[in-house]
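Here it is: the structure, laid out below.
All protein chains but one are shown in place.
Per-chain numbering from 1; labels A and B assigned in written order.
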Amino acid sequence: MSAPLLVAEGLHRSFGETVALVDAALRIDEGEVVAVLGSSGSGKSTLLHCLAGIVRPDRGRVVFDGRDLVTMSDAQRSALRREQFGFVFQFGQLVPELTCLENVALPLRLARVPRREAEQRAGQWLERLEVTEVADKRPGEVSGGQGQRVAVARALVTRPRVIFADEPTGALDSLNGERVMRLLTEAARDSGAAVVLVTHEARVAAYSDREVVVRDGRTRNLEVAA
Amino acid sequence: MSIGQTFLGLLEATPRHGYDIKRRYDEHFGHSRPVAYGQVYATLSRLLRGGLVEVEAVEPGEGPDRKRYAITEAGVADVAQWLARPEQPEPYLQSVLYTKVVLALLTGREAAELLDVQRAEHLRLMRELTRRKRGGDLAEQLICDHALFHLEADLRWLELTTARLDELAARVRA
Partner (left out) sequence: MTGRGALADLAMGARMAVTGGREGWTRALLTAVGVGIGVAMLLLATAVPGALDARQARGDARDDLRLGEQVAAGPGTLLVHPVDNEFRGTPVRGRLLRPEGPAAPVPPGLTALPAPGEVVVSPALRRLLDSPDGPLFAPRLGGARVTGTIADEGLAGPNELAYYQGDDRLTDTSGATRLDSFGGGLPGEGLGPVLMLLVAVIFVVLLLPIAVFLGSAVRYGGERRDRRLAALRLVGADTTMVRRIAAGEAAAGALLGVAVGIGFLLAGRQLVPLVTLYDISVYASDIRPPTALLLAVVLAVPALAVLVAMLALRAVVVEPLGVTRRGTPVRRRLWWRLLLPAAGLALLLPVAGLREGDGGVTRWLVPAGAVLLLIGTVTVLPWLTDLLVRRLRGGPVSWQLAVRRVQLDSATSARLVNGIAVAVAGTIGLQMLFAGIAGDFTTASGQDTSRAQVQVQFRDQPDLAGVLRQFGGADGVTAVTGTLSAGANAGSPDGPPVDVRVGDCAALAEFAHLDRCVDGDTFLVSDPRDPAVVPAGTMLTVEDGSRWRVPTTARPAQARPDPAGWMQNAVLVTPGAVGPRVLGPLRTTVYLQLDPADPDAVEHVRNAAAAIDLTTPVSVLSSTIESPRFADIRRGLAIGTVVTLLLIATSMLVGTLEQLRERRRLLAMLVAVGTRRSTLGWSVLWQTALPVGVGLVLAAGFGLGLGAALLRMVQAPITVAWPVVAFSVGLGALTVLAITGLSLPLLWRLTRADGLRTE
């Protein structure tokens, strides 16, 4: 078995009085889809933020590709997020002033890809996610499902190695939610990206290869022989 | 599922041979479990006895497939009546899982463990159904969704029970 892509061990994190994570652990292999399940307030979003280097845990380590995110500088973690990770959130992630195409091109532009090339690649991803028609519209003018597909396109456009999706279908109805999940997991699989999928919905989690349950800040990693 | 009414429904459009009925049935409703020939002819002869179908034509030759069946007026009425009658919703009041949980609590075993294992098992099945759904046509997708929603309901119950285990334990042991 090859070395895991992302490993977290002994993560502790509290926000003031609130304890969000207690000794949480997780490993993700190259290209696999892992669901992080838990009720609201269980600490699953915090776990995702720690894994993605957005939040620094109070204790513990997060190793991506042999490097510990916890000891990295802010700039290094920003660069890592820009280049190796992609993100899909529940809502409010698209910049309202930019067109959908520009939103998708944004991570590339942040990585200093020239505008023309960035927008061309962004266009291909919009096509891959079946939302070509919204390219020139602003996020306020598209439906929730289209917006989420644009967000998925944006998460994938840099060909990241891990995609972090936090309740990506939370604001969608089942039909649109299923479509987003299908496109997200297929596109991730095609480009070889691993997916960390935070959700409280079992049907969304069912798109994963395996699940991790977070309860009261602790992870329960039940490996059931398939 | 009432196989008799399903056959009647298939015959209402046009008279069919037995093997045709089986093929149609398998195509729409059989999925992972095709109906056996024996079952087909047993059902047809039951319907024939009840006057709901009649043999419209018998072709010359050997074998059971020489008869072509057609629906009678009584049969049409029966199908209409069946479709119009709402199905009794499943009350799900008898739950093996609930029994298991209570027993685990009573005997001092790890009930949470039991629930987690069950959850993993449910998810495994859901994952499999999701995979099938992906490859399948619309019918396949709808069937799988039906199952997935039920499994999801179970999972919610598991989640809720897990959250209230302590409360339940206190009550059970009181």
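Simple rule for what comes next: a residue touches a chain if its C-beta (ideal position, glycine included) is under 8 Å from a C-beta of that chain, and two chains touch if they have at least 3 such contacts.
Just so it is clear, the structure is predicted and the values come from calculations on it, not from any experiment.
Across the complete structure, the visible chains that the omitted chain touches are A.
Across the entire complex, the residue among A:D23, A:E97 or A:E117 in touch with the chain not shown is A:E97. The chain that is not drawn here is touched, among residues A:R81, A:R121 or A:R161, by A:R81. Taking the whole complex into account, subunit A touches the unshown chain at residues 15, 40, 45-46, 49, 52, 54-56, 75, 78-83, 85-87, 89-90, 92-93, 95-98, 102, 106-107, 109-110, 115, 138, 140, 154.
Please note the rule applied: only the chains that are shown with their structure count from here on.
If you average the CA atoms of subunit A and of subunit B, the two centres end up 37 Å from each other. Partner subunit B is touched in their complex by these residues of subunit A: 39, 182, 201-203, 205-209, 211, 213, 215, 220, 222, 224, 226.
Taken in their complex, subunit B has these residues touching subunit A: 116-117, 119-124, 126-127, 129-130, 134, 148-149, 151-152, 155-156, 159, 162-163.
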